[in-house]
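Only one protein chain is missing from this complex, and each of the others stays in its spot.
Moving on, here comes subunit A:
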Amino acid sequence: MEVSRLQRRFFKIFGGVDGKGFLDAQFTELQHLQDENNPNFVSEVVSLFFEDSERLLNELSRTLDQQIVDFRKVDAHVHQLKGSSASIGAQRVKNVCLAFRSCCDENNLEGCLGCLQQVRQECYLVKNKLDALFRLEQQILAAGGAVPIMSKD
């Protein structure tokens, strides 16, 4: 009973009402790569993503704070962030990066600053979502259940 309740909660956070499009099918791809030989693969990759994204966000902040903003440099950082967010399925982060790149193309500083704030917020939100998912996974396993693997379709 406890396991079912936890698994329902897992589905709800992952892709149901609570999901609100935070994670797309690419995250499911990561889950499918995790097995007994690589039991912490998803959390490892997610940790690396957040290390990377923090570094990139700090770089972006520094670059946008310059007297003369190098929008090509800003774009290069956003391009990296877009790539890695797409790779873990953090689709809302990726979508903000798309808008961010448009602002870079237009040399729109105000737009870029707005996007930076937004992308920070989205990273924070998806991190919370993933932390909750990983905690639930541990609870499911401790209760003797199996972690649900979402269908790729």
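Everything that follows uses one rule, which is that contacts are C-beta pairs under 8 Å (C-beta built on N, C-alpha and C of every residue); 3 or more make two chains touch, one makes a residue touch a chain; residues count from 1.
The rule we apply is simple: contacts and distances are computed from a predicted model.
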Review point. Which one, "Thioredoxin (Trx)", "Two-component response regulator ORR42", "Synaptobrevin homolog YKT6" or "DNA-directed RNA polymerase III subunit RPC3", is the UniProt name for the chain you do not see?
Key: "Two-component response regulator ORR42"
Revision key, fill the gap. Touch with the missing chain holds, among A:29, A:54, A:105 or A:131, for A:29
Review point. Can you list where subunit A touches the absent chain?
Key: 26, 29-30, 32-33, 38, 41, 44-45, 48-49, 51-52, 76, 79-80, 82-84, 86-87
